[in-house]
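Just below is one structure, and these are the notes that go with it.
Here the complex is missing a single protein chain, while all its other protein chains stay put.
Then we have subunit A:
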């Protein structure tokens, strides 16, 4: 394959006239809108009215809320300005163009066409832009930034459409990337990433490639197809379906659609595009309006790209699975999208990019999502008419302050039975529209919230984003979100337990932003189910969380009486010695009095000596621990700060009372008993006592698996405490590892002026850190092993009971459904840590039980192993 790179067109250049489009023609409306809405360049901040700033704003807002016609004329205008200003502002222009295609991926086609028009008469600008794009792509490849690499490729595609580079050159760029598929020992996660960025950018440029170089395009697709065959075999070899199944948000035989692997789905979508002669009617193609002019331009060469070994491994080297909400429903107000349509991919991919890039600013993120229809052909979205100029309908500029006064009084639009989005009265323009924007936003956001093992950002980002979109699209969005909530609620019993948990966490938080308004009565019929039925638990846990965000009486007053049986108890303390008839009441009261008066540790200990003789000899230590810890909790019960103060004051005593593992377990139980009616306080206290090392991770884990906790299996607090505890152990390892790494490889920007003495100190520090690391790593291993062990023991015991009771399917038992679901989650979540001691894990857990181990338990261990295989998998076939 050594064809000449790019083809240089030498036909006569026709100068593009733009006499009447000088800078005076700048579009005032757009500039004003841009200034007062969401665009602000943050880097180095040129003066507000500088030429740089004006040009930047102009480029950034180009295409925002514009009809296709306006887009075409505005690109033309900006092209003229760019031509006249370029020489003065070259660096600035190049940087801004790069920022635009990297951060406004929904408008790539606009910037491509713009550069195309400039390139007609200023091919020097074309050269520079192509060079800048090449550098950006190579840099992204070097940094492992697959999203950036994809967006650079997408921009190359648009440059091809605008005749700045030739279709042949574009295919050469693709070929450079796909060369990686010929490597020996090719990692599947690396190949997946490369194939994804190629296929994801292909639809934008495919018609051009098909027109000019059908054969090369064909051979590229053939190569990718071979990869898909090899990939399928590899997945079969490593039993990868185990991993695929375990990261699906819906579980079981009743899922209303096939939860496909996203890359396989993309391949199907691409093949459908191909059978449609590569025409995607939903894309805007402003360049096609200028074909006659663009054809006269020069095309430029692109340097060769190298994909470094490290590139690849998007999504933590795990596959991703398609997630849908609006599917399999008998509801005319819902648009069921055709997932095999390439447009479905394109729209969702752009939404994913927007969510990812704009995580830093949820408000802008929501605004860009709202305006997305303007970035697609007019009849793409149902009920969004983008052919009427926004100049007439949308002149009002939403000022920040105005928005915020409104949102307080803004009602929750859940109950709107007839979402305007499906109102077809004024959509005669787009009766053929196939997509429903609100549904896409809802599904994309929940796809992230439910992404297993973890989404890229913290859950609360997606929570606040949904709140923001509700405000931004307050007419159309809340009804669709409301529908989604109803649908998801109906499916909680086919959801992965972890997703179910994330769902109530989100829902309670969301309601707290919207005055806790919800039509609970709709769900009343769920109350007839078993108390451990996922729907009942979902409601109960949602109420529990709502109370935490607000206060008990308020939430109680918003929930219909019918739900009182599952409404949480009022938070309160349980101070055992409060009862004046308790034999130790007086002792405890005196101790509490001392603590209240901030008696010193010595005084308190002196008091212990005084009272110890009055206690039964065998229970002296236990009783003292119980009285003291309870008194500390009682004194601190007013608030989190109060209890921290008391704990800090009496830390020496607390530590001396908690030397052995049994002591620690006892303390955990005392705290759990004292705060059994306030699980938030319980969680906080265990967290802090763990920080102060009064108790340790093992004691908490042991307590969680005691007999009396078995009834709590469907409750959030139990799993939160478990995960917080494990996370703390893991983060200790990470911190020490980080310290050690920085000690061994100090930051290169600090000049090394260390003398021999300093180096000696370092080596001592090094030894001590290595020691610490081996200690915390051992603790991590021990805690995780204990956790798996306890889970297996608990589940195994239940399974035996089921066999005795002749229960065939354990998953039909809701207790088991919850416990097993969380076991699976623990395996999935801590797989990276567990994989480091898989052999021990198996010998400790599986072998001693051997034949007695129920396959359902062994499945989780198999899953953990399959994750490891998936991440490391190499594609064995020869693809060349």
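The definition used in the following text is that a residue touches a chain if its C-beta (ideal position, glycine included) is under 8 Å from a C-beta of that chain, and two chains touch if they have at least 3 such contacts; residues count from 1.
Going forward, contacts and distances are computed from a predicted model.
The unshown chain of the complex is recorded in UniProt as "Nuclear cap-binding protein subunit 2", chosen from "Uu.00g013650.m01.CDS01", "Nuclear cap-binding protein subunit 2", "EKC/KEOPS complex subunit CGI121" or "Cytoplasmic tRNA 2-thiolation protein 1".
Contact with the chain not shown here comes from a single listed residue; of A:361, A:389, A:573 or A:772, that residue is A:361.
When the missing chain is restored to the complex, the residue among A:459, A:520, A:802 or A:837 that touches it is A:459.
Among A:142, A:315 or A:550, only A:550 touches the chain left out of the display. Within the complete assembly, residues 38-43, 60, 95, 99-100, 103-104, 357-365, 401, 404, 407-408, 458-461, 463-464, 467, 509, 512-515, 545, 548-551, 639-641, 644, 680-681, 684, 687, 724 of subunit A touch the chain that is not shown.
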